[in-house]
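The complex appears here minus one protein chain, its other protein chains still in place.
For reference, chains read A, B and C in written order, and residue numbers begin at 1 within each chain.
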């Protein structure tokens, strides 16, 4: 975990209201694993929102870390307005990465909307491990669709403007007719989609790991502000920031 | 008084930390008189400081209004970061202008630091009235000096890096040896300088009108937040925003 | 058509957004910019028996998402109000609420009596956040029996709408709301400003001439909402919700918490027509949500009792 004052290397608009921003940080780049996130501070000088904004590490290329985000409010607007060469205070990498050491041979990646963010990085790690990948990407419409740096994609849009007309879990259900060799699902997206995906995984008896999102104040375990309901007896909550954001779908109640 | 959503026409850096920003507003341009100010809102979307920031109308050229300001805090930083074509919400013109109808033949303009701001506009109005102008500009050093669009300038700097080495009221004292025909002083700058200027004007028995600065919440008379001590009996305070920002030096206690 | 108006003690307010006392003068300062007849109502600057100069500078300090003020109730006094301002207000085609401040119970009564006979004032809002000279300057507003007494004494003097404006600087604001309800107040306004302070480290001096002042603006919105929720749950008379409101959605939040209507204060300083924007924002929200009367939203907060009662550990 590092807190670094970094330079923005590039800022690109990649879809409607969606920005890919990369910054240079050898330390964070080297330490990051797929599924982890960084927590980005809005410069004090402009009196923007108080708290940092968390974003999945979307890609790592040598010293560069890329995040991919939607402009949804003041924090993302201000971060998205940074220009090449501007400074940014970034804390990371944070959280528990996806588990890649368990015994699986086919990765089924399922993303809803900007839930796509962690998957380019995951894809490149899986490729190195020579694991087969299938990717299902859901989006409201073609204009919001982001799907670069992924493998074997199938697309679903809510309005049918591209690919399958419907939601991504439905698409997955139709596509996964035949049984695969040791599959594992990786999912990220809005909660209702993750709920549907968990149910699907349970029904099909496929292990499933989810990357969750929710309000965080600190991202590093200081505030206890990010509980996720756990299954089972033991303690009632896990912390999303330190015990997640990745969880097995069977570990959590969404 | 208008509240207008205007476009920024130009933003230039004119000295260390000093910005000249012009925007287009036929209504505000036409209604403005020298000594008045505009109140500029920081766009809500970026959650900057809550209140508007007041700036003297510095120049008016056809439909354009120019303000001149130092970057001293978050508000001026955010306004100064606006680019050509960006939107800006401006309320103005506000306040009471300099009185130009009284009987004077020579205008002695005295500015300390960014107190220069209202005087290019005043200068152009005085020129139209064919009034003689002498201008005294004080600044901490040559790097902070702004003195464009003025007439018959004499410069004083605190560090002697340009012109007279000392403060601008001292310079004025030395320069005004011989009596002038119906002179009137117009002053704007930091309070200590205005105090010295008032004392000088009293001693020399020259009428003197000052443009004051101070905290304002609304700029339009709603909050009662901007009192200026008055001389004489009657009521104890005037409101800087509606009864000022220009006052005769004999009307107010600084 | 959705209904936006509401009626209280015979007074019809065109919409549920008034401008708050002390933040809109006497209604005539910004007539260039604000079409008063589109306001739910105007609450005047607090009026005292005699004109007041107010406090010395500095009266205003901007803080994070808020501002402190220490105006000291600078106002023209009730006589000049009736003479010079009321004729203008009468023409504005909106509800006019005269806010009254005083330093003794008698003074409250005399100010109200002076206005009572005049046409054009639809109701009174009583500012109890004033120092009680009899009690060595301690605020009336933090003393329940003083607030009750003021209400009782004023109630007999008027049959018009009588609103008591409560201070938030008390442990249980609900008890104050209940007390004034018991004395016959028609409504409460919740809240006036929170006591705050700012210091200039360089000069080692308080920034405000009076050391402490009142905090307002978006910074206090979460606190104001909690005070409105507590007050509305304590009484059955209407609550005017006040504190940091800038948008229609902010105002809807206050309605859900239990406010019948809202007042917009500090936001007027940033945008003099803020209250009209708030009213329009509420209307749009109502339309988008299939609401027939904004009154449906009053107190309509859905609270899940299973978790809400768990705990208030802090």
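Simple rule for what comes next: contacts are C-beta pairs under 8 Å (C-beta built on N, C-alpha and C of every residue); 3 or more make two chains touch, one makes a residue touch a chain.
Quick caveat: nothing in here was measured; it's all calculated off a predicted structure.
In the entire assembly, the chain absent from the figure touches the shown chains A, C.
Here the missing chain is touched by one residue of C:29, C:125, C:253 or C:283, and it is C:253. In the complete complex, the residue from C:6, C:81, C:108 or C:194 that touches the missing chain is C:194. When the full complex is taken into account, the listed residue touching the unshown chain is C:244, out of C:123, C:244 or C:272.
Of the listed positions A:8, A:51 or A:131, the one in contact with the omitted chain in the full complex is A:51. Mapped onto chain C, contacts with the missing chain fall at residues 46, 55-56, 61, 63-66, 68, 71-73, 101, 127, 129-131, 137, 139, 142, 167, 169-172, 192-199, 201, 203-206, 209-215, 218-223, 225-226, 229, 244, 249, 252-253, 256-257, 285, 297, 300-304, 307-308, 310-314. Where chain A meets the missing chain, the touching residues are 1-3, 41, 44, 47, 49-52, 89, 91, 214-218, 220-229, 235-237, 242.
Assume only the chains that are shown with their structure count from here on.
Inter-chain centre distance (chain A to chain C, centres taken as mean C-alpha positions): 46 Å.
Chain centres here are Cα averages; for chain B and chain C they lie 36 Å apart. For this pair, chain A with chain B, the centres built from the Cα atoms lie 53 Å apart. Residue numbers of chain A whose C-beta contacts span two or more other chains: 47. Residue positions of chain C touching 2 or more other chains: none.
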